[in-house]
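Everything on this sheet refers to the single structure shown next.
Some chains omitted; the rest stay in position.
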Amino acid sequence: MGVVVQNIERADPAVISRLAKCGVATVHEAQGRKGLLAAYMRPIYSGASIGASAVTISAPPADNWMVHVAIEQVKEGDILVLAPTSPSDAGYFGDLLATSMQARGGVGLIIDAGVRDVRDLTAMNFPVWSKAICAEGTVKETLGSVNIPIVCAGALVNPGDVMIADDDGVCVVRREEAAEIADKAEARIANEEEKRKRLAAGELGLDMYKMRERLAEKGLKYV
Amino acid sequence: MGVVVQNIERADPAVISRLAKCGVATVHEAQGRKGLLAAYMRPIYSGASIGASAVTISAPPADNWMVHVAIEQVKEGDILVLAPTSPSDAGYFGDLLATSMQARGGVGLIIDAGVRDVRDLTAMNFPVWSKAICAEGTVKETLGSVNIPIVCAGALVNPGDVMIADDDGVCVVRREEAAEIADKAEARIANEEEKRKRLAAGELGLDMYKMRERLAEKGLKYV
């Protein structure tokens, strides 16, 4: 505890943008169903959909001192990802911190704890995915760390990893794998478009995916 | 497990429509306060309000194979009602399956598990009531059954039962009782309209329902 890593590597912004367009569900599938944060991480408003580079924060429960430290490390296109060292619903973050983030080019917050001032944040178009909405404030007494690997809502996040977040939740993509996963995710999107047309035309998944034979083998009975 | 019942009876569409207009809270009262699914079943977007005929699915945890099987059984005005055999938050259903449902006249999904692609589903005007929103996908490995009686979110649902769902939650009405309950629910609506006017005019429930005497008998004291 008590370490700030200052120079982290980030993925190519163009790759991050491509991943963001694919969305969480598709990216999660494309990388073999890994990297999803827990389903209790919910957006404070509907419709936000982003990709961003993680600046990670390991913070004590109900203590947001490290958020101030982390914002100095934020560059254009970054997102804060905060995990408390012990569970907390306290509101670590509000509209003042969001103002500071936006001034530095930061694009959002993913926090396995609470957030407040959600109406202001919504008006500012500053997206947050959190475990709780809670007006309870925090103290500034105990050190944590910035830009170390953290476990956030059940997923390992390294500084510089790519965070994809939308109404379905949040997924982390390893920085080193981002370009490869973007290719795979886009391929899935293309493939899904084809399937969508056939399904819209009334074709059944049973036929399109050729499931009937395997179902029969397993013993499915129609009565 | 591993059974698909193909020909199920359905309630009269006109009756289903009448129940839908009355809404969940009224229908639930009208049938003697039974048939409500657990309150954790929430709509993915506000304002949807439907009545539909249940096509039921008993599915293994995190395995959506039976959804494909069930869609073949869907007719105009049907809704899928899925209960996992063991608790799961996985996302069994997304926009491709919704496309297929709409192509066959299906009108929605009630699932005691997770759903994904919620922004797309909202844009498609495809209502879902679920326990969770989760990007985690599922496998297609193990059989379940379609159109057998299931327990979904604490309520017994038979294939062909009428599902009423709106912002207050989800209620099931037995197919055989649907017409009778529709009559009772409409009578409640008419009766409520009268009460609403009197309350809006400032009359107290205490007087309108003649509660004062019974409260005094029970010993209520004003100080």
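For reference, chains read A and B in written order, and residue numbers begin at 1 within each chain.
Operating definition for what follows: contacts are C-beta pairs under 8 Å (C-beta built on N, C-alpha and C of every residue); 3 or more make two chains touch, one makes a residue touch a chain.
Everything quoted here is computed from the prediction, not taken from an experiment.
Peer 1: Counting all identical protein chains, and not just the 2 shown, how many does the complete complex contain?
Peer 2: For the whole complex in this structure, the answer is 6 copies.
Everything that follows uses one rule, which is that only the chains that are shown with their structure count from here on.
Peer 1: Can you work out the rotation angle that lays chain A over chain B using Cα coordinates, in steps of 5 degrees?
Peer 2: 120
Peer 1: If we count contacts the way the header does, which residues on chain A are in touch with chain B in the complex?
Peer 2: 23-25, 28-29, 33, 36, 39, 42, 46-47, 49, 166-169, 171, 192, 195-196, 199-202, 204-206, 209, 211, 215, 218-223
Peer 1: Which residues of chain B touch chain A in their complex?
Peer 2: Result: residues 2-6, 45, 65, 68-69, 71-72, 89, 91, 94-97, 99-100, 102-104, 114, 116-119, 122, 132-137, 140, 142-143 of chain B touch chain A.
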